[in-house]
Structure formats: C-alpha cells, structure tokens
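Notes to accompany the following structure.
A single protein chain has been omitted from the complex, and every remaining protein chain is retained in its original position.
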Amino acid sequence: MLQAVVPFSAALAALLCCSVLIIWAGASPFEAFALLVKGAVGSKFAISETLTRATPLIFTGLAAAVAFRAKLWNIGAEGQFYAGACMATWLGTGVVDLPAWLMVPFLFAAGAIAGGLLLLGPTLLKTKLAVDEVVTTLLLNFIVLLFVNWLVFGPWKDPMAMGWPQAEPVIDSALLGLIIPKTRLHWGLIIALFTSIAVWFLMRFTTWGYEIRSVGHNPKASGFAGIPVNKVVIRTALLSGGLAGFAGVSELCGLKGYLTLDLSPGFGYSGIVVAMLASLHPLGVILSSLFIAILSIGADSMSRSLNISNYIADVATSISLLAVLVSMLLTKYRIRWR
Amino acid sequence: MELLQLLIEAGFWAATVRMATPLIFGTLGELICERAGVLNLGIEGIMAAGCMTGWTWVYFGGDLWTGVLFAAFIGALFGLLHALFTVHLGLSQHVTGLGITMLATALSAFVFRMLLPNATTPPKIIPFESMHIPVLSKVPFIGEVLFTQSPMTIFALVCVVVVAYFLNRTPAGLALCMTGENPMAVESQGLSVFAIRTAAVMLGSAFMAIGGAFLTMSAFDAFYIGMVNGRGWICIALVVFSSWKPGKALLGTLIFAAFDALQMRVQQQSSMVVPYQFYLMMPYVFSIVALIVMSRRSAYPKALLIPFRKGER
Partner (left out) sequence: MNNEPLLSLKGITKTFGSLVANDGIDLDLYKGEILALLGENGAGKTTLMNILFGHYVADKGVVEINGHALLPGSPKEALKEGLGMVHQHFTLADNMTVLDNIMLGTESLLSLSRKNTGAIEKIKNLTKQYEIDVNPHSLVKNLSVGQRQRVEILKALYRDVRILILDEPTAVLTPQESDHLFATLRLLVDEGLAIIFITHKLREVMAASDRCLVLRHGKNIYESKTSETSIDKLAQEMVGGELPRVERIPAVPGEVMLSLEEIGVTDSSGYHLLENISLTVNSREIVGIAGVSGNGQSQLADLISGLLKPSSGTFTLHGKQISNPTPLFMIKQGVGRIPEDRTSTGIVGDMSVLENMALESYWKDEFNRYGLIDFKALLEHTESLSKQFDVRSGGPNASARTMSGGNIQKLILARVLSENPSVIIANQPTWGLDVGATAFVHRQLIEASRNGAGVVLISEDLDELFGVVDTIQVMYQGTLSKPIDPAKTTASELGLAMSGHRDIEHSSLLREAVA
C-alpha cells in the first residue's frame, strides 16, 4: 500500500522541521520528542486524554475527507461544529426529555441537520452562482463564532455559572457516559469509530460513494454520463456538514456538558489536516487524527517541562499538511488538482 | 439625519481611509497573485506574519521603515514557498494556501511566545505618527482625510497608482497579465511562466505582509495573536469585487471600510437594541454579499487556478 508512505513521510518531515525550532529554542529535539510522546501515551491517563482529543478530530476529518472527495472545499467545519453544538444545547437542555437511548441519537441527528444546513448555503451559492466555497465557508466561521459569542454572553448565559460565559448544561439523559471512569474518555469515541466505518462503507460500496468520487474527479464527464452533478454535490455537503455537526454534539454531550466559546480549539481546521494526511480515506482518518491528537496533547505536556511554546503543535500540524502535498507527488498517488 | 451628519464629517472619512489601509495592501497583493494565475489563500497567515515580524523588529530596536521592509521580506519568503508548491510542483493552490495560512499563523504565534515569554500585558512600541503634509494638510476636509494620515496609508495610496501603472503600461505588467490569461502564449514568446508567476506571488505576498505590519506598527502599537481576524479572507472577496483592477480595488476597500467605520459608530450608540456581536458580523456578511453580487460578472483571469505543466501538449 504505497498510500501509507504519504502520511509517514509527511509526519517525518513535520517532526524534522520542528526539530530545527526546538534547537533554536535551546532544547534537545530528542528530549523534546521523548517528553511529547510520554505526555501523549506515557500513562493510562495520557492515552485516555489523547483518545479524547482524537474523537472530534475523527468527525471533522471525515467531514473534510467526504467533501474534498467531491472537490467541495468545505473549510467551514469549525462553524458547522458549533452549529451542531448549539442545536444540541437548544434541544438538550430541557426542551425535550427522552430516555438516553433515544436522546443521544436524537441530538446527534439534530446536530447533523444543523451542520448540514449551514454548509448548504455556500454550496448552493457554488452550484447556482459559481461562487467559490472556500471563502464563503471561511467567512461563515467568523459569523457563527460571533453568534455563539452572543448566545453564551446573552440569552443562553447560565445564571448558575458564576459569571463564566457558558450555556446551561444538557440534561443527564443527553450525556455520553465515560468509557473509562476517572478519565475524560467518553462514548463519543465509539460513535466516531462506527461513523468512520459507515462512511468508508458508503464511499466504497454504494452508488452515493461512486457518484461522489466521479463528480469530484471529473464533473464534466460525470454530467455527460447522466450523473446529477449538482444533486451529488448538495448531498455531499449535507453529509459533510452533518459529520462536522456530529463533532459538536460529541464534544458537548461527551466532554464538556455545556456550550462554551472554546468548545473547539480549531477542530474544524485540524480536520482538514487529518483528512489530507489520511489521503481522504475514511478509515485512515482514525489513524491521522490519533497523530494530530498525540502532537497536541504531547506538546502541551512538553511545553510545561521545557520552555517551548505549545504552539509548536500547530506548527507541526501545518507542516504536515504541506508535506502531505509534496509526498503525494513523490508517490505518484495524486488527487488531480483542477 | 444623524447618518448624513456622519457622512460629511471629515473625521469619519479619515477613519475610513485609515481602516482601509491594511485591506488596500492585502487586496493589491492578492490581485497581483491572481492576475498572474495563482490563487494565494495564504494571505490571512502572511498578514499575521507581517504583523508579528514588523512589530518585533521595532520592539528589538529597529526603526519603523526597516521594520516594514523586514515584514515585506518575510512575506516574500512565504510567497516563495507558495510558488514552489503551486507553480513549480503544480500542487493544489487551495490546499497549499490553507497550509501556508496555518503555518504562518502558527509560526508567528510560536516565535512571538518564544521571544516574549513573560508578557502578561502586551508590550508596546512607538508606532508611525500621522504625517502632516505641509500646505496640503490644511486644505479643508481633504486635508484631514488624505493628508493627515500615517505614512503607511499614504504609501498604500501611492501603491495603488504604481500597481495600476505597472499592470497596464509596462512590458513586465503585460507579461504578468498574460500569464494569468494564457501561459502558453507567454512561453511561446520566449518568457518563463514559472519565473513570472513566482515573482508575482512573492511580490503579492510582500504587499500582504506590509498590510499586516500596518496593524501593529501604525493602527495599533501591540501584537496579539489573532489580530488579523479574517481581514485576509475579506481581501479575497474584495479582489473579486474589484474585477482584478487596482482602481476598483481601492474603491472596494474604501466602501468596505466606510461600512465598517459606520458600523462601529452605530454600535457605540445603539448597543442596547442590537447586540454588538451582530455589528461585528457585518464585515463578513458584506464580503459574502460582495462575492454573490460579482458572481455574474466575473471577468476572472482565464488561467487562474490552472497549473502550467511544461512540455505537456
């Protein structure tokens, strides 16, 4: 599987470049990486933290992978994440009371619909007016974040939260329980894994997957052959936005329990890197989200011991993205850019 | 009534021109890249890099104009990286640009934190002072609006004229425009598409970085992470709005900045009725509207986004 070379060489390139920065900061790369790995997987608790961190990345990685397969440049996963979280907050804080086995799927479905509808706008602008979706989805992120800002400082502000800007917590039946007690690892991970398998199955074996791939590679030939290109792109948008919405619901109901402004430290954008590292493969997304999670959790730990800013994780992540592009070229496995 | 009063107030328009400055640099920079056929989505990150590097240069003892130069240099370096990926290797302009934005933003944050680890309140520098151009600045209304601005703002306005002249009236500008329309035409007239595109992206990125530097060296006097706040993306919308022409770009940035200045004034007065967050949303909403409005008339450079593969028939 030559495709495996891509993420490995990209990860290696990222770590090598970061070594340069670590040396500049006056530390030894070996020590730094050792601390990073220890901080990410060096104890049971560390592993649980890393897996917890990987969970939303799996969802946003899937969102990006599905969209990019159709050449739909969904950069709005950040906003779609919050759309899902807001929907879950609205419906999950007491408006509806269902037993847990109904409540959780209900909230996930609602969150997915919110995320999908949010992406629908820019997608329709693309199909009907040929407006480039990169900029519109990006700008929407800023708008959504400001909206959430208003919600948690304004109408949804929890009076019991001692002044902190956050919304009311969701009701108990909405909470995803912990897989390992005394950690933060919640059932969102299991949902993410199943979602990844489901998306893989969809892309590989069904008509939808075939049509998405065909439209992504060559919309002209697909349209000529009778595939309804615009319908396929819209379907993809609903699916992609929905997956990002899942991420929001998962973090809300699994990790935090209530809506805050920092519910997502950039999961939407990291999802893009996750997808690219996985060469847009739905199962590969699981592995690459683990990698990004390790970088993130490990860097936090490392930066506490050494005097290296934990922004190094972001640097490593972005170098990985660029390195993936180059390594795809070298292995002759390409997504044709046009 | 109040609105009209506002519109004839010189102070309002002076603020507009000032707020338009980073957008002018950013839009000019992106326009140059796109006229040559390259979409540069690294603009948001490059502006952040310009922000940080220009300010840091001055903080550690350099003077203001060499700081601007340094920021431009850093911008050009990121532009070179972008060009290596997209022009020479023919990789996706979308993903490369996003990667560069992420990288430049992350590096700016990282380097800043490493250089000033103990900063609890953001440290400050002495920024550009407003110039008072003799004689002209005494002219009523226009004097305050145009001739009592930061030197960087004057520089921005001069750049608009220079870039317009360059594109329309010089052989190099002709070559650049052709590269964005039909690279094969350029190649068969004995010029190098790769060289022209690389130079264009580097030059454009330098402008973008200067736009970022304006924020920390003129508009404000401190750097904080996230201060570019989407201006880069707004510039991309403005380039479409300007139909890739520098003169129209100036007009677009002024209209945009005027609305922004307006929104800030109104916000101060009526934050009781409409929450301030909705006012802050306005710039982004307008950008999306600008894109929609211009979608029908797009006279985009024909070779935009298409990598030029040498030797392929």
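Labels A and B are assigned to the chains in the order they are written; within every chain, residues are numbered from 1.
The rule is simple: a residue touches a chain if its C-beta (ideal position, glycine included) is under 8 Å from a C-beta of that chain, and two chains touch if they have at least 3 such contacts.
Note that this is a predicted model, so its numbers are computed, not measured.
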item: Which of B:A10, B:L80, B:M131 or B:L174 contacts the chain that the document leaves out; value: B:L174
item: Contact partner of the left-out chain, one of A:F30, A:F45, A:W164 or A:F205; value: A:F205
item: Touching residues on chain B - with respect to the absent chain; value: 169-172, 174-175, 177-178, 181-182, 184-191, 299, 301-302, 310-311, 313
item: Residue ranges of chain A at the interface with the undisplayed chain; value: 205-208, 210, 213-214, 217-218, 220-228, 335-336
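In the analysis below, only the chains that are shown with their structure count from here on.
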item: Between chain B and chain A, distance of the C-alpha-averaged centres to the nearest whole Å; value: 29
item: Residues on chain B engaged by chain A in the complex (per definition of touch); value: 41, 81, 85, 89-96, 98-100, 102-103, 105-107, 109-110, 113-114, 117, 229-230, 233-234, 236-237, 275, 277-278, 280-281, 284-285, 287-288, 291-292, 295-296, 298, 305-307
item: Interfacial residue positions of chain A with respect to chain B in the complex; value: 21, 24-25, 73, 75, 125, 129-132, 134-136, 138-140, 142-143, 146-147, 149-150, 153-154, 269, 272-273, 276, 307-309, 311-312, 314-315, 317-319, 321-322, 325-326, 328-329, 335, 337-338
